[in-house]
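All protein chains of the complex are present and in place, except for one that has been dropped.
Letters A and B mark the chains as written, and numbering starts fresh at 1 in each.
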Amino acid sequence: MTEASDATVVEIASDADVVRVRQLVRGLAVRAGLSLVDQTKLITASSELARNTLVYGGGGRAIVSFTQDNTRRGVEAQFVDEGPGIPDVDQALQDGWTSGSGLGLGLSGSRRLVDVFDLDTDVGAGTRVRIVKWGR
Amino acid sequence: MVAATNGALIGSMTSDREGILADWEAAVRGSQRTGRSSPDLQSELSSLYDAILSGVGSGGDIRSEGMGEVRALLNEMSFARARQGYTPTETASAVFALKEPVRGRLPDTQMAEFVEFSTLIDQLGLFTFETFAAARESVIMSQTEQLLELSTPVVKLWDGVLAVPLVGTLDSARTQVVMETLLQTLVDTGSAHAIIDITGVAAVDTQVAQHLLKTVVAARLMGAECIISGIRPQIAQTVVALGIEFGDIPTKATLADALRHVLRQAGFDIVRRNGERS
Partner (left out) sequence: MERIPIYKIGDILLVSIQIDLQDQDAMNLQDDLSNRVVETGAHGVVIDISALELVDSFIGRMLSTIAAVSRVLDARTVVVGMRPAVAITLVELGLSLPGVETALDVESGLALIASHLSDSEFIDAAVPGAALDD
């Protein structure tokens, strides 16, 4: 059972906002006690997802907060947009960076960087991605 | 040492079992810190009591076969208490505390028997001291082993050349630690070469191979080259059978071969003093 504490919301409408998301996530990751490598992984995944929200989702927002379960603290980030949604989720999750076709969202890569990866999407109904990275 | 007769002792210990046990338990509980719950201590002492009683009946020397069960129980008791943080004196005292309840129930005319019994109890108490020391040693040893497992030494073999001798089992968590330590040390020492020696690695499966590969690729991104050494014939066969591709990562059979290769790559020539090149 996880509890998320008060969340910070960042509107994602421009390049600069992606950087803001990185900085926000970095701050929380440090305070949650994540190792340097885990911080880097989380911030990188957040950067990817925030960019997706901007470029493919037409803009949206990031909701970042501390979270914890019985034994450890972590950081949770959600990326929400009301854009076109992802038509073929299975394919999107498989796409590698080097594949020329497809949306090139790099979701599979980001998924490998985090501990929890929830993707909620529907054509015409937007996209919501929720990630969590736990401290050790 | 065998008693001429210890009939009275045995008789008393048999008929007065409950009473002696109760006194014994009370004495032990009184002299020790809290921690042992009543049923625990009770069953422990009563098992020991019965073993001692049957041991006394069969001869009475602590090293005799008849005392086998007593030694086993005392061993267990020592280990358990060592782990729980009791002092060896507390453990021995618990054994000594059996004397008084027994003596109190023996008529004065049977003191000779008691003296022998007392000597036996002394031996048993000292025995717990010995086993306690052994128990502590084994706890320390297993902790050290765990520490060794966790620590991953990265050694500097030469200017700009690091070596990571991997030993034992490589699980995911440990390999990650190795990876991070190696990469950080490459930066800290400004080294561009690393030899990952797996001579001491028990087995290489797909997961381990993947971790090794990731480490090598990451090092390359940082501008350093890795070479893997210590590949035993069995491991080579496993790698091939599993279809693991080491790609263009150089592999050498021995650490020595790897070192020679790396030094040459790093621009060093080793010259024997009589002029021969090595």
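Here is the rule we go by: a residue touches a chain if its C-beta (ideal position, glycine included) is under 8 Å from a C-beta of that chain, and two chains touch if they have at least 3 such contacts.
Just so we're clear, the structure is a prediction, and the values are computed from it rather than from any experiment.
Asker: Taking the full complex into account, find the residue in B:A203, B:M222 or B:I270 that is in contact with the omitted chain.
Answerer: Spelled out, the listed residue whose C-beta touches the missing chain is B:M222.
Asker: Which of these touches the unseen chain: B:L9, B:A82 or B:L183?
Answerer: B:L183
Asker: In the complete complex, the non-displayed chain touches which residues of chain A?
Answerer: Counting only chain A, the missing chain is touched by 15-16, 18-19, 22-23, 26, 36-37, 39-41, 43-44, 47-48, 51, 96-97, 106, 108-110, 112-113.
Asker: On chain B, what residues meet the omitted chain?
Answerer: Residues of chain B in touch with the missing chain: 179-180, 183-184, 186-187, 190-192, 214, 217-224.
One rule holds for everything that comes next: only the chains that are shown with their structure count from here on.
Asker: Using mean CA coordinates as chain centres, what's the gap between chain A and chain B in Å?
Answerer: Here chain A and chain B have centroids separated by 44 Å.
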